[in-house]
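Once you've had a glance at the structure underneath, I'll fire off some questions.
Shown here: the complex without one of its protein chains, the others still in place.
We call the chains A and B, going by the order they appear; numbering starts again at 1 in every chain.
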Amino acid sequence: MVISKAAQAGSSETSDILIMVSPNPDGGIKLELDSKKVILKQFGKQIEKVIREKIAEMGVKDIMVIAKDNGALDYTIRARVQAAIERAI
Amino acid sequence: MKNAVGREIPEYIEGYGKVRPFMGAFANYGVRERASVRLRSVKPGEQKLLASIDEVVDKVNLKDGMTVSFHHHLRNGDYVLNLVMAAIAKRGLKDIHVAATGIFPIHEPLVEYMKKGIVTGISVNYISPGPVAKAITQGYLKNPARFMSHGGRPRAIESGDLHIDVAFIAAPEADAYGNINGVNGPAACGTLSYAIADSIYADKVVAVTDNLSPYPACPIDITQDFVDYVVVVDSIGDPNGIVSGTTKVTKDPVGLRIAKIAAQAIDAAGYIKNEMSFQTGAGGTSLAVAAEVRKIMKEKGVVGSFAAGGVTGYIVDMLNDGLFRNIFDVQCFDLKAVASYRDNPRHQAMSGSLYGNPHDKGAIVNNLDVMILGATEIDLDFNVNVVTGSDGTIMGASGGHNDTAAGAKLAMVVTNLTKGRLPVVKEKVTTVTTPGETIDVLVTERGIAVNPRRQDIQEKLVAAGLPVKSIEELKETAEKMTGKPEPIEFTDKIVAVVEYRDGTVIDVVRQPK
Partner (left out) sequence: MRQYRKSILFVSGNSPKMLQDAPVFGSDGIVLDLEEAVAPEEKDSARLLVKEALRFFDYSDMDVIVRINSLSSGFGEKDIELIARERPFALMVPKASAEQIAQIENKLDQVEKEEGIPAGSIKLIPVIETAYALQYVHQIVTSSPRITGAFLNAEGLTADFGMQRTKEGEEILYARSRVVVACRAEKLNAIDTPFMDSDDYEGLEKDCYKARNMGFTGKAAIDGRQIDTIHRFFS
């Protein structure tokens, strides 16, 4: 799957995550994750893993992702990443 | 060494001193002595009224290394601490120990004083998240902050563990001879309970008021025989900041669900009956428990003996509705509570010592049947943390948490099982504030866990068909949703020492990496 344009999904509501994706001209996967410190310290790696897994599952190779988390659980992260990617292809 | 809740604590902490480790909630009772007080007697004809804070600082002979104290009844509207500390800073004094009963975001100037070494020590029993809490976490204070409980502080003062050189008492109304009350004036805040021990035991006591009234300033909360000086300032506080925090029943469906289950559990455990006594915090969910308990009391026609604690208008309504005969009030959370305390003799003040001091001849917490508590975290041993967030940042202090938990027959923690992505039930809490042996029941929206020490309650709740689970199950339920949190890393630097109410060290807060 090729990311052809910028798109986003999710929101900045509590327990949601805003996923913004766009083409990555440098190639590869570039991920920027922003959340409360207390979440990043304890779940930052897990959130990143969920995002990367979903990207891989969808067969996307080159993408820029900015994720603004507001306490989302894994299922929300998966859904929002998929929605953003589907909107961007 | 390891203390009785399994925490690794040094035997000696630089800037704090020798550590008395926590040995158990009820290990430390017996014969006690009160500290003696040095005072300067006042001759007939002497004046106490001074013109300015600066004059006060001269008169009380403040020196480097001294301890000054403040109460927090004006909460986030308090101007007095900042006014006094600014005068102290201007003098070039240093190494001052601030013994405040509570610290709020409005006290941000303390951060600069900490950085400059003007303030090197802080003792506090309540702190709300904000710049000062953050600065302590980041290690800006030279000596570790000392966290106490509302009952532990007067205990420390009365025993001599905490000696106050000068107590500055914000006084919503005062007369020129030092009688003080909290119920009149533009910054009326109700009871002055947390300042009582300071007024009795400090070497010097200064009333700071913006409302000087003709003698005598009745109804008097602190009498003239304890007060050295009176000083008038433009304003002691912002009334809008005094009523701070949540003081209304929540509308959040999950919070209400928790409250409903909690009230059912209290009833099933047999505590909703005539003469019952009850205390709850001012948080939305805690107040919702009061609302649900109120319904059951009405249905059953129950009249309780007293409600206690920080008092909101909601609890006042219950008094006026005839659901309780009395209120014991350590702090008024809103103006309705202030008016009730002023006008209704059944609404009594209690000093911090009377409220929760473990080493007096019996505090009011000992007469509590039901206590509703919050928690930032609770662990498999039922130990509760209300001091640090799960990333190690200081978020609060015990307040009355461990005092009431120790005293109440039923100490019940009510909380969401998860907060955002954060699980509340942990393997081990980040910081122990209240030992699990004093916590009886945890109520969440996804089930109730009963401390195995309370088989009696467990059986009653199960018989009532309530959703009782083990605390391990609740932890698993939470982690199924949130995932397992990664452990937080800390440096070796101790930024705060958490004292149990008896003055032993129950935990320390280390600076997070």
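By our rule, contacts are C-beta pairs under 8 Å (C-beta built on N, C-alpha and C of every residue); 3 or more make two chains touch, one makes a residue touch a chain.
Note that the structure is predicted; figures quoted are calculated from it, not measured.
Touching the chain that is not shown, out of B:A4, B:M23 or B:V254: B:V254 (per the contact rule at the top).
Screening B:R294, B:K426, B:R446 or B:K475 against the full complex identifies B:R446 as the residue touching the chain left out. Not every partner is drawn; the one left out touches chain B at residues 251, 253-254, 256-257, 260, 445-446, 477, 480-481. Contacts to the hidden chain, counted on chain A, fall at residues 9-10, 13-16, 72-76, 78-80, 82-83, 86-87.
Following the convention adopted for this analysis, only the chains that are shown with their structure count from here on.
Listed in rising order, the residues of chain B touching chain A in the complex are 389-391, 393, 420-422, 481-483, 485-486, 488, 512.
Residues 14-15, 36-39, 41-43, 45-46, 70-74 of chain A touch chain B in their complex.
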